[in-house]
Structures are given as C-alpha cells and as structure tokens.
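Mind having a look at this structure? Questions to follow.
The complex appears here without one of its protein chains, the remainder shown in place.
Chain naming follows the written order as A, B and C, and within any one chain the residues start at number 1.
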Amino acid sequence: MEIKIENVIKQFPPDILALRNINITIPQGDFVYLVGPTGSGKTTLMRLITREVVPTKGRVLVGGTDLRKLGMTDIAYYRREIGVVFQDFRLLSHLTAYENLTFVQEAIGMPKDLIEERTNEILDKMGLWRRRFLYPEQLSGGEQQRLAIARATINCPSILLADEPTGNLDLQTAEAIMKILLSINAMGTTVVVATHNQYIVDEFRQRVISLRGGRVVRDERKGRFEINDDF
Amino acid sequence: MEIKIENVIKQFPPDILALRNINITIPQGDFVYLVGPTGSGKTTLMRLITREVVPTKGRVLVGGTDLRKLGMTDIAYYRREIGVVFQDFRLLSHLTAYENLTFVQEAIGMPKDLIEERTNEILDKMGLWRRRFLYPEQLSGGEQQRLAIARATINCPSILLADEPTGNLDLQTAEAIMKILLSINAMGTTVVVATHNQYIVDEFRQRVISLRGGRVVRDERKGRFEINDDF
Amino acid sequence: MTTFSYVLRDAFRLVTRNITLSFLTLVTTVAVFFLMSCSILFVMNTKHIVAGIENNLVITAYVNKKGTAAEVVADKIGKLDCVDSVRIVTPDKALEILRARLGNQADVLTLLDDNPLPPSVEIKLKNASAVSVVARELLSMEEVEDIVYAGELAKRLEIISRFISKFSFGVLAIALAVGALVVFNTIRIGVYARREEIEIMLLIGATPGFVAFPFVLHGSIISALGALLAGASVFLSYDRVVGALKASMPFLNFMTDRAVVMDLWLLLVGGGLTVGWICSWLAVSKFVRQAMRPH
Partner (left out) sequence: MTTFSYVLRDAFRLVTRNITLSFLTLVTTVAVFFLMSCSILFVMNTKHIVAGIENNLVITAYVNKKGTAAEVVADKIGKLDCVDSVRIVTPDKALEILRARLGNQADVLTLLDDNPLPPSVEIKLKNASAVSVVARELLSMEEVEDIVYAGELAKRLEIISRFISKFSFGVLAIALAVGALVVFNTIRIGVYARREEIEIMLLIGATPGFVAFPFVLHGSIISALGALLAGASVFLSYDRVVGALKASMPFLNFMTDRAVVMDLWLLLVGGGLTVGWICSWLAVSKFVRQAMRPH
C-alpha cells in the first residue's frame, strides 16, 4: 500500500503548527528514516498514518483510500495492517510479555497453535524468552522496547512504523533490531523509522526524510545523517 | 550525602538476579556515568537509592542511614532530597507541564512567588515555555524528557539520578542538557547518569561505572565509553 | 473463535484481577438488590395483610320478619361474585346476644311479649371496594329494612390499598434506578481505570465491539450475580423471617407462598442481567467512541 501525504498542515490548539505543508509519497516496500530535532513533527507524521491524528488541511491516502473517510470498524481493520512501535511503547500493563504478543494475534482471529508457535519464536529472537511471564513494569527499558518491536512485527504488517525503536537499547542490540527491520522490509513491508541515532542511519543507509519545524527540509535516497538533521 | 552500596544482591522472583554482589561508594559531589548493556541492572541500582527496591542481601547507606530502617514518612522526606529522571519519565498525566513543576515544589512547602519565579525560569531554560499549558501526552518525546529533567532538578536536590536522560533527544539538546547537569554538579550535587550514549560519555568525561549482568566490571575516573560497555 | 475465547478470558480477568474491587461491587449490588426485594416483599405482604382484613369485612342487613325474607336475601346476595359468604342471624339468636349483653339484669327481656328484634343477614365480602356495590344491591331489595356496615373502615382500607400499589411502584422505581446507577457507575469507573489499555487496544487494531464486550460481560455478570445472591438470601431466609413474624403477630395475614418468592427471584436475576447489560453498554460505548476520535 502506497502512503501519500498531500499538502498536509496540522495545527494543534491553540496555535501549535506541528506540520506545515507536508508532501511525501512512500511507495510500498520503501525503507525510510525520519530524522529531525526534537519537536520537529516526526511522531505527528506517523500518527497521521495511523489516523490518530487527522490533518487540519490536506489529506492522507493509504493504498488509495482517504483515511478521513473510514468508519470506526474500518479503522480497526486498517490498523491491523500497520505495525507500530510507539515512542512510549504502550504495552498493555495488565498482560505479561507473552500475553502482550498473543493478544494482537488473537484480535485478528489467528489459530491457537500458530499463535503459540510464532510467539515463542519471536520471544526467543528478541532475547525475552526468560522474561516471558513478567509484566511490562518488571522489564528493563530495553526489554520493553524489544517487546514493543516484537508486538509490532509479529503480524507481518504491510506497513511498519517504528518511533525511536532504539532509544533505550545498547549498540549491539540496536544493530540486531535494525537487521530484523531490514529483513522484514526485504519481504515487502514498508518500514518507516523515526530516529535520533546517527550510528544506525549511517551504518544501514536508506532513504532519509529530514524534518525541521514541521517542514521537510531534505528527502534523499541512500542518505546519511547530517549534523544539522539534529540541530 | 555519601552513597554506599555494600555487598548488594538483588533477586527478583522467581530467579532473576538483577544485581550480584555490588559494592560502590559515591562521595557527595561526584559525577558518575552508569553504563552497560540493556538489562544489566542500571535502573535497578538507581531504584536501590530511591528505596523503590530493597536488596535481597547487603545494605544501602545514604548519608550514613540504612534505607531499610526508614519509616514511611521518613522516606517521603528522604526522597525530597533526591531528584530522579525516570527512564519512562513518570510525569503526572492530569497536570500540565507547568503544574508538573509547581507540584513538587508545593509538596515541600515552598512559598508561592518563589515557585512561580523558578518554574518560569526553568521552563524557559528547557525550551518548554510555549508548551507550558500542554499535558504530558500532548508533548513530543523529547519535550517530555526535558520536562522530566526540569522536575528532577528544580528543587536543587543533594542527589540527582538521571536514567537515560537523553534517549529521546537530538544531539544538540542532549549536549545542552548535559551542560545543565554539569552545572548542577558544580554546585555540589551528586549526579548519577545511566546512559547508552557514547557521544555524551566521551565528550564530557567523568567517572564511569560499567555494569554487566548485574556485576560491576569497570569503575574508572575520567573514563571513556568502551565498545564492550554496550555489548 | 479465538476472538470469543479472548473476550471471555478478558471478562474473567476483569473480574478476578482486582478481586477486592469486583467483590466490593458485587457486595454493593447484592445489597441494592436485597433492599429491592425486601421492599417488594414488604409491599406484597402489606397488600396481602390488607386483603386479609378486607376478607373479614361484614355487612349486616336487617330484613323484615315476613316468612323467609332472610333466606331470600341470603340466597340472592350469596350469588354475587364479590361475596365471600353469608350467615343468617335469626331474631332468637339476636335476642340471645342482647341477653348476654345485659348480664344479670337480662330477666327484663322475659317481659317482652314478642321478640322485637329483626332477623338479619351477615355478609362477608371478598374486598373493600365491593362494599358500596353490595350495599346498593341490598337497599334495592324490598325485604331489607336497614343495613349496617363499617363504611369508614371499608373506605379507609380501599384507600390504603390503592396507595400501597402506587407506593410499591415508587419504591421499585427508585431501587431499580439506584441499582442501575451503581452498576453503571462501577463499569464507568472501571472503564476509566483502564482507559489507557482501551486506547492501546484500539490503536493496535481491536474493533470497538471487541474492546467493549468484556466490560459489558463484566457488568452483566456482576449485576446478575448480585441479583442471584440477593434473591437466594431472600428466598432462603423468607420462610424463617415470616415464621418469626407470624409467631409474634399471628393476627396478621402474611404471605407464605414460596412460589411467589421464587418468581420474584427469577424476575430479579432477569432484571439484574438486563440492567447490567444496558448500563455497561452505555458506560463503555461512549468511552470507546471517544477514544477512537482522532486528534
């Protein structure tokens, strides 16, 4: 599904202009880094795609559908095709690590044995196998982050949005995570990663979209992390 | 107040050994980086000092007092001398940015006009002045982090614990924050910073304590960030 | 299938996870439903007692002495639906009663040349409202010379009975409202306590119905269970309580039909389920719609 953001302006009350005239097209299968200083609008841009936020002006088309036109149940089904790693993780605090993963699969009606198999596999891959019966608040920051990534990827979504997926990780783990994201991308999933991590962007070079004050200031194939991306 | 961690072992049920025989002394006025891969016990170590966690074995002395011996009200008063930047921010979601800052000052009974003055000053310093009437969930990740730092430092604590205080910040803002932490340290406050940020550790060199699997593997004055600190 | 089993498990988790909280809610619901059934039973018993007193209502009709006038009147009146029974009091019997009343001076009555007292018919009615009908009927008969009845008492009982009917509706309405409010409130606050979870679930693609259903189930279960337990305690204790009351107040005509209490119980559980379902649905659906609204 192609993501098309057309002339989007987003103003939060009373007068905060988070996005000013954004025009971005992300074809199916792209891998995009979203960079920019804090408060530049990265998260807001992602929330346009999940329809948590609707534009004040302009429109957001995903797979040709204007998101504004979707009804409540449509949106639920639409969101199942998108995996999101939220900046603040948003894990379900009343469910264990294991249950947090099975939940999203149960919600889309997958068969029980397949759920079990896939969950165990990904817990192992993320190094959370020994932590599977802990609740989110009992996990370390990095473990929570890996759980959030596992949850976002387990359903093989068409689009994967990852907001600062390595903020709480050490370099080695961050690299391992990036490799996972790239392998998912290789299978045809569109991946959008918002990040402040220079090392990651430079190591695994991909399309870079740089925001500043709610405007796109650079959009480059095989880009690098430039010093003013973060100033 | 000197922090003395003596022979501390912390085991979480059922069998997770988060800390294994830790011995650390941090004199008043020290600046310490706590590094180590994800899950190595950095946050748990800090939570020993706030008495969120009590050791399974060994003891934690702060200013000569065994924390285990404090009553409920004592702990409240003790915690007022410690500023904490939590890894997950822990802002009060029902209060605006402004109120999140005034709250901690009101809780210790500061006069009203002083509160107002100091709050406005720090909001300005952290670049949150225009966001002061927003609630935490309306702030960007970096803005929330800066608000958390502002809250931890506003009462001029004797000890400042900052858990990953730059995880959601761009380089420029991270540097600015580090300068603030250093200036607070210069006024005599003990500062402990847990971080994965190599750039910061190498740029502002201080004592480095490196954890791995719940053990101290390195404790160095004017240390550097070593590659195996994060592997 | 998996979806449905998740919903069931989640509703179950809602109940068990905060067992104290669920327990408190349950106790409140039980108390409310208990009060409710007590009021209902109280009203039913009062009506029953009033009906019992009404059953003892008597009209005395004095008839003329010609032949079988008393028998004719008794016959005619006895056929009316609202009449329970009739009894003829002959002049001799009436004189006997007067004699008893005069005590040791009763000898004076032997001086009467003829029994001056008229025969009469005592008519027991089924309910107070029938008094005026029967009275009019009696007066229209030529055999009847005069009638005497507790007109005031009859009217009073009728008014009280009608008032209790109205009152019972009022009590039921208030109790039902309080019960519904408590359930609604509990679910609403429960939803509020889990607002973050709900938001997250909706964000990761759970449908509104899927998110709402466990809450609705939770509310219905608690409410129905509350009604069930309240009904059970009423059902089990009713006989003993009425027994004790009867022992100390044998003159009052309590309702002792277990079937009625059983019906009340069933009604209560059905009502509890319905109320729980509607209230939880109202409580959760607005919230879910709100959480789905974009910024």
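Convention: a contact is a pair of C-beta atoms (placed from the backbone, for glycine too) under 8 Å apart; a residue touches a chain by one contact, two chains touch by 3 or more.
Note that the structure is predicted; figures quoted are calculated from it, not measured.
Asks: Can you list the shown chains that the hidden chain touches?
Replies: B, C
Asks: Consider the whole complex, including the chain that is not shown, and state which of B:84, B:150 or B:201 touches that chain.
Replies: B:84
Asks: Pick out which of C:34, C:210, C:265 or C:281 touches the chain that's been left out of the picture.
Replies: Of these options, the touching residue for the absent chain is C:34.
Asks: Which listed residue, B:14, B:64 or B:109, touches the chain dropped from view?
Replies: B:109
Asks: With the missing chain put back, which residues of chain B would touch it? List them for me.
Replies: Those residues of chain B that touch the unshown chain are 12, 47, 50-54, 72-73, 75-80, 82, 84, 86, 90-94, 103-104, 106-112, 115, 151.
Asks: Tell me which stretches of chain C touch the chain missing from the display.
Replies: On the side of chain C, residues 18, 20-21, 24-25, 27-28, 31-32, 34-35, 38, 102, 105, 108-109, 111-112, 116-117, 152, 156, 159-160, 163, 174-175, 177-178, 181-182, 184-186, 188-190, 192-193, 245, 248-249, 251 touch the unshown chain.
In this text, only the chains that are shown with their structure count from here on.
Asks: Can you figure out the chain closest to the middle, judged by Cα centres?
Replies: If we average C-alpha coordinates per chain, A lands closest to the whole-structure average.
Asks: CA centre of chain B versus CA centre of chain C: separation in Å?
Replies: Averaging C-alpha atoms per chain gives centres 67 Å apart.
Asks: Give, as an integer number of Å, the spacing between the C-alpha centres of chain C and chain A.
Replies: Comparing mean C-alpha positions, chain C is 62 Å from chain A.
Asks: What's the distance between the Cα centroids of chain A and chain B, rounded to whole Å?
Replies: Distance between chain centres, rounded to whole Å: 28 Å.
Asks: Residues of chain A that touch two or more other chains: which are they?
Replies: Residues 12 of chain A each touch two or more of the other chains.
Asks: Would you pick out the residues of chain C that each touch at least 2 other chains?
Replies: In chain C, no residue touches at least two other chains, as defined above.
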